[in-house]
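First the structure, which I've put down as structure tokens, then a few questions once you've had a look.
Every protein chain except one is present and positioned as in the full complex.
After this line comes chain A, so read on.
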């Protein structure tokens, strides 16, 4: 018995050390110079916490080895094989698995006899948050990888949404069940029904949210998986779970707020309203004519430009154009042109999506600028090249008060001397808002696949 007590002391000491390493690790992850080391430190913290937990096990070691080895193999394979453009959906998927793990932990605890009232509440909350994180992340994965096309407005989506709203009173019922079961007729299989309902509710939670709002959803789901882990920690009376889980919950929350601010919208508006219902106020006045341009002419203008700003969006990710974009940037620099990249915080499908893509293509990160850095000097830019971005460069956000995106901070490319917009067609962005930028006097549209269009410009430079 004394031996067991000693083990617990050792475990708790190591848990405290791991917690400190997690805290330092996440702090270092937030600075460019120390990010890699921060990730290693956090991995070391994870390893120590897991290793010391193995000193006292009740589960058969074979089950543990099988689970860890198989899970490690699957996780590593996905992580190594995945293309960098598929990162948003991978993060969503891993996150979902974390949520599922806490869901199963709480389920297992429910099956144990002798839970106190407080433990019962924690079990239900953990199941609810973990379950919603899991199925919500799977839906986010489906949407990001474009396997799932269902969106707002379809009947199936509406059915799932109803289940989401139904799940909230259901949560209150299951929490209160032990204390009120003497007064109301008991539902024998209420727990199984609740397990299924949380999973269905997660689907209804994420399904109506549009692609352009995905950066917010991903951050929020990330935050939820941390909160679920922290609740599981309270349930199991384990301090390292609480500390690590809360850190993730808090960091996810901050990212969610940053993303929502970058769209000038509140989180509730993104989650429960969406653009569709607010876009009726859009003015539909005649916008004028668009002026197309060919790659040849674009090349001639670029050759004489002394400063160029590249503004990428999700379209660059779809066209996989980041490598030719980098090549064009280098050729322009050799030609004596100053090249910068203007990155909007919500461009793409997850926080920092464009930064990752350009980093993959070897663009030096000191060339990447945020909207506040480039907007004041926009009128000195000769050519702004918009690649597959739309809402983040829409001047309606600053000029047209009735517009649904009015007030959203944008990259004000319309103030540049010339704007090239690379686009497949004239369709509008996720917000469903027409973009007056395309009809501006100083705008030239370069229609077609971004990778091909830029490839042609690169070829001209090389001749």
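We adopt the following convention: a contact is a pair of C-beta atoms (placed from the backbone, for glycine too) under 8 Å apart; a residue touches a chain by one contact, two chains touch by 3 or more; residues count from 1.
Here is the rule we use: contacts and distances are computed from a predicted model.
Here one chain is missing from view; checked against "Binding-protein-dependent transport systems inner membrane component", "Sulfur oxidoreductase", "proton-translocating NAD(P)(+) transhydrogenase" or "RNA polymerase, sigma subunit, ECF family", UniProt names that protein "proton-translocating NAD(P)(+) transhydrogenase". Among A:240, A:293, A:321 or A:433, the one in contact with the hidden chain is A:240. Taking the complete complex into account, A:218 is the one of A:138, A:218 or A:316 that touches the chain left out. Looking at A:13, A:254 or A:459, the residue that reaches the missing chain in the full complex is A:254.
Although one chain is not drawn, its touching partners on chain A can still be listed: residues 22-23, 25-27, 29-32, 35-36, 38-40, 42-43, 46, 49-50, 53-54, 57-60, 63-64, 66-68, 70-72, 74-76, 78-80, 82, 84, 87, 90-91, 94-95, 97-98, 100-102, 104-105, 107-109, 111-112, 118, 218-219, 222, 225-226, 228-230, 232-234, 236-255, 258, 343, 345, 350-353, 355-356, 359-360, 362, 364-366, 368, 370.
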